[in-house]
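Everything on this sheet refers to the single structure shown next.
The complex appears here minus one protein chain, its other protein chains still in place.
Labels run A, B and C following the written order; every chain starts at residue 1.
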Amino acid sequence: MISFESDYTEGAHPAILRRLVETNLEQTPGYGLDRYSESAKERIRKEFGVPEADVFFLVGGTQTNSTVISSMLRDYEGVIAVETGHIGVHESGAVEYTGHKVLTLPPHEGKMSAEDLRAYLEAFYADGTYEHMVIPGMVYISFPTEFGTIYSKAELTALHEVCRAYSIPLFIDGARLGYGLMSEANDIAPKELPGLCDVFYVGGTKVGALFGEAVVFTHGNAPAHFFTTIKQHGALMAKGRMLGLQFDTLFTDGLYFEIARHADRMASLLKGIFLEKGYEIFIDSPTNQQFFVMSRQRASELHSKVRFEDWCPVDDSRIAVRFVTSWATKEENVLALKEIL
Amino acid sequence: MISFESDYTEGAHPAILRRLVETNLEQTPGYGLDRYSESAKERIRKEFGVPEADVFFLVGGTQTNSTVISSMLRDYEGVIAVETGHIGVHESGAVEYTGHKVLTLPPHEGKMSAEDLRAYLEAFYADGTYEHMVIPGMVYISFPTEFGTIYSKAELTALHEVCRAYSIPLFIDGARLGYGLMSEANDIAPKELPGLCDVFYVGGTKVGALFGEAVVFTHGNAPAHFFTTIKQHGALMAKGRMLGLQFDTLFTDGLYFEIARHADRMASLLKGIFLEKGYEIFIDSPTNQQFFVMSRQRASELHSKVRFEDWCPVDDSRIAVRFVTSWATKEENVLALKEIL
Amino acid sequence: MISFESDYTEGAHPAILRRLVETNLEQTPGYGLDRYSESAKERIRKEFGVPEADVFFLVGGTQTNSTVISSMLRDYEGVIAVETGHIGVHESGAVEYTGHKVLTLPPHEGKMSAEDLRAYLEAFYADGTYEHMVIPGMVYISFPTEFGTIYSKAELTALHEVCRAYSIPLFIDGARLGYGLMSEANDIAPKELPGLCDVFYVGGTKVGALFGEAVVFTHGNAPAHFFTTIKQHGALMAKGRMLGLQFDTLFTDGLYFEIARHADRMASLLKGIFLEKGYEIFIDSPTNQQFFVMSRQRASELHSKVRFEDWCPVDDSRIAVRFVTSWATKEENVLALKEIL
Partner (left out) sequence: MISFESDYTEGAHPAILRRLVETNLEQTPGYGLDRYSESAKERIRKEFGVPEADVFFLVGGTQTNSTVISSMLRDYEGVIAVETGHIGVHESGAVEYTGHKVLTLPPHEGKMSAEDLRAYLEAFYADGTYEHMVIPGMVYISFPTEFGTIYSKAELTALHEVCRAYSIPLFIDGARLGYGLMSEANDIAPKELPGLCDVFYVGGTKVGALFGEAVVFTHGNAPAHFFTTIKQHGALMAKGRMLGLQFDTLFTDGLYFEIARHADRMASLLKGIFLEKGYEIFIDSPTNQQFFVMSRQRASELHSKVRFEDWCPVDDSRIAVRFVTSWATKEENVLALKEIL
């Protein structure tokens, strides 16, 4: 059955597997000290225009979020996210497990607004009892968000300015970064992104790799002993070159962006088909996750013909559903939806 | 340059890569709910003779240790290990990061003795102030140990009996399990191991896989919500089938044991060469890690001809060095050592 | 200046100080193993009609909340509270510091509704992804709440039934328990309270003691090694009899309830004066905390004549203010408010 269930149902882009096979019997030092990891870091620094950035490779998204967040917070600090932010909902309390509260703001189609953030911080420091509360020490957003939406350059700039005014680092969860940056609706160039935040990561798991996330501390601002922190979090790969090789491949000849662009195009094609068929859009996403409203009964029927996820209830009779494309999505499968719908 | 630096310098056994390539574009559910993971779990249960065991796949050793240990301890409990135990030395305090103390006993060639353990526990509960101390809640050993040594069936049985007398689970870190079980000196059959402990893991990273450790709760005793615990620790792979496929391959037609046996044979060959050349053994290991004593100067010269690790100082002029074989070690490279030494 | 700022601005009820002075030079064992602590525990068990209860004394409220909550949760669990619950707002993230998320429900005048709780739990377990979320493992409420309101017997019974249906313990923060139980609006007898929850504490700090909170595990359900847990949290007093002596005094001849009743009467008198003077009630509290609405200007003027707390903004021009009475409040001071207002 055709599946639009998620962007992590397949393996890796074939170029990656090819590379793993070719280098399989080479002997290299462990823990990311190999030449492939070095090369990959260099390519990422170049692609994002940050020669002085610190780059580290971790295995998965939740792991990356809790490792980065806890390493940048002091014990008494919490991280601000929107209520629908991944760290606050679907990471089994990984951030709290490291001792930090997730402070929440209301989402706007999955995004945090600079106005809300500023109002929160102003009210916080205006409250005479703030020393009895959790000190806000970081802002977490995702790009694209859990609803596929993206920040405009103006929105992200505004958020970053509030963060800077309060000396709070801005962290961008880029588990699906490629799909965001390659969206036709996006006005932020890869080389502009590092200037609009303090740390972000380039998601590999959902964008062509078997696994892997590349963390970029944009201005040489990696926390001291971050290598040790990674190890302490159980996030250090013994055979670290597996991460290096994958990102080295993805950032050779623009492969990462090319495959992300493909996924976005497939998502756009898919959205057109749903609209043509008269479905209502739940949240208008310009990236590889698409959300539609349909009756529970219709969703139930469709499940027998195509794989996708029920997202959340809309009202008593209707639900939102999610269809996801990826680097691996075939155009013929999207077109096949026309028949199915 | 030939390298005997460690057992994680290469990629994976070719059969694993082949399998990854063959299945690359299949679509499967994430998070280990795929059929390959199910199949791998079933094969492991069968190979170790524990149809009722709970099996989970994690990515790396430190991660597995801290996830398993913290999941089985209550907040007020600590884990007992020997002073040279991996969790107490080379995991950047990952266990303490989860809130638990590592309580230590003296090692005997890397092993814990049942007598020491019993004496410790007796003295602990005889101490009127024990409620002001950390309650011992688990015993951690590695098989083979950090020095390549292995427990005899009698030794392991004695340890397990002390644990049972105090209702403390016994956890075996099997990062190099294959090399231990296939050692000529070993008298514990794979099917006997589960009866001698409460949880162990089958190391993949160092025994043929790209990465991966298979945790086996031997008698259906996985802690409640262990899946959520794995996620909380950032240890859950989105593309979980990567783990399933690797272990499914390793446990098809005895591959895991076959390649481990090869490594042990290579280690034995290597040890013979060192002895022939008059080197002194530092700790006599019957598995794939071999430790010899040599002058600092000799070690320094050798480093220009072959890769290996300086292990620890022996006295002012001599050090212990470590040579490691693996599933990938070629006999010709071991024989080449003759010329080099 | 007369102060209605809080119920912890004075020292202790004189009977307590007298007792401390009388026994000062006696030598007793430390850590709460003295006869005064034993006597106090026995009196509390008797007063609340729970001969089999486990009673422990801790020093302060935040400490008690984080110690009790973390001791009853497993690592993967969180505690449910209303958004205005003390643990989620004014405890500097003490619960998260122990690794647990505070899951929130909307407050109803500071209270949690059984309907909301049931709906939350139903939705949680109906969500196919719940294993990626924080498992609800405890319910936390305060009695009276942060707004002085109290649960009726019917409300508390309903909440407890939902908890039991999901095997989740119900924990009552009783930092101001006496003021709640002695309220004229209250229909829960002290001896009925233990049957309606799994653990509660009797607040001493705010009800007549220098400090101290008495935790009552209502049905012998104290977590194993709770003494060690207290020590681990830095919450164990060396001179534990200080806690025993205070609670022994408070629970002799009904002193605790008598002084709480006085505070409630003073609060009622105070409320009458405000109403007479035409002030609007912000939240109608039947206990020792009273909340009124007034213009910012009026509040500002009043601050020069009497001490009280600005609570929160109501609208652009008005705020809510809090006036608190205690065991030490003098009727003449309340009456003096008439002149001031």
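Basically, contacts are C-beta pairs under 8 Å (C-beta built on N, C-alpha and C of every residue); 3 or more make two chains touch, one makes a residue touch a chain.
None of the values given here were measured: they were computed from a predicted structure.
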Partners of the unshown chain among those that are drawn: A, B, C
Touching residue (missing chain; options A:Asn24, A:Ser39, A:Thr157 or A:Thr228): A:Thr228
Absent-chain contact - pick from C:Ser37, C:Ser142, C:Thr205 or C:Gln290: C:Thr205
Residue touching the undisplayed chain, where the options are C:Arg35, C:Lys239 or C:Lys338: C:Lys239
Residues belonging to subunit C that touch the chain removed from view: 3, 5-6, 8-12, 14, 17, 20-21, 23-30, 59-67, 91-94, 97, 205-206, 210-211, 228-229, 231-239, 242, 307, 328
Touch list for subunit B against the chain that is not drawn: 75-76, 78, 89-93, 96-102, 128-129, 131-134, 310
Where the missing chain touches subunit A, by residue: 70-71, 74-76, 98-99, 131-133, 135, 223-225, 227-229, 231-232
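Just so we're on the same page, only the chains that are shown with their structure count from here on.
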Identifier of the chain whose CA centre is least distant from the whole-structure CA centre: A
Shared interface numbering between subunit C and subunit B [over half = same, under half = different]: same
Whole-Å gap between the CA centroids of subunit A and subunit B: 34
CA centroid of subunit A to CA centroid of subunit C, Å: 42
For subunit B paired with subunit C, centre-to-centre distance based on mean C-alpha positions, whole Å: 50
Residues of subunit A whose C-beta touches two or more other chains: 91-93, 97
